[in-house]
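Below: one structure in structure tokens.
A single protein chain has been omitted from the complex, and every remaining protein chain is retained in its original position.
Then we have subunit A:
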């Protein structure tokens, strides 16, 4: 026998269920008066630095039907590539940008919209720059463990080509599953939970 490592186990995940809105976006589902506003619903103010962008995200099940009861959170760096977090040791991030947002998918269309800014580039572990990206975390009824992935940008071809995480994807035809397409007024991103176009999800 050796000494015990004296570690605890992480609490097991359980699905957020169909009523996740009650807890995380109560105003959205008609429970007013408890919180002033839903947390994470506004990301940008008039002082925030950076290019304003809109993200339009859908999450599609194995029959390509959009989920109408999902909830998405995003986490991103500011316009200079700094995170507004105590673990960010490279400098102070834009005080007018928390970098975190939360939105439910629309109950009719399944579209989830974020109004944010385009993030700057953040270094990888070895100092190389990663391409601009936004971390996504998706929960819903039927999802037992929250899904982690990233959204990259179609108009960042050069940066995407040298991104160390995208470079790790063995099956190159799956790389586009992480790239949002720039349209006239928004970046459009479909997350596929299953099938040929299944999004690359992370374990990190």
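Note that in this section a residue touches a chain if its C-beta (ideal position, glycine included) is under 8 Å from a C-beta of that chain, and two chains touch if they have at least 3 such contacts; residues count from 1.
In the analysis below, contacts and distances are computed from a predicted model.
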item	value
Identity of the absent chain, which is to be given by its UniProt protein name, from "Chemotaxis protein CheA", "Zinc-binding alcohol dehydrogenase", "Protocatechuate 3,4-dioxygenase subunit beta" or "Anti-sigma factor antagonist"	"Protocatechuate 3,4-dioxygenase subunit beta"
Interface residues of subunit A (partner: the chain not displayed)	6-24, 26, 29-31, 33-36, 39, 61-63, 67, 69, 73, 75, 77, 83-89, 92-93, 98-100, 122-127, 130, 133, 135, 137, 139-148, 150, 165, 168-169, 174, 193-194, 198-204
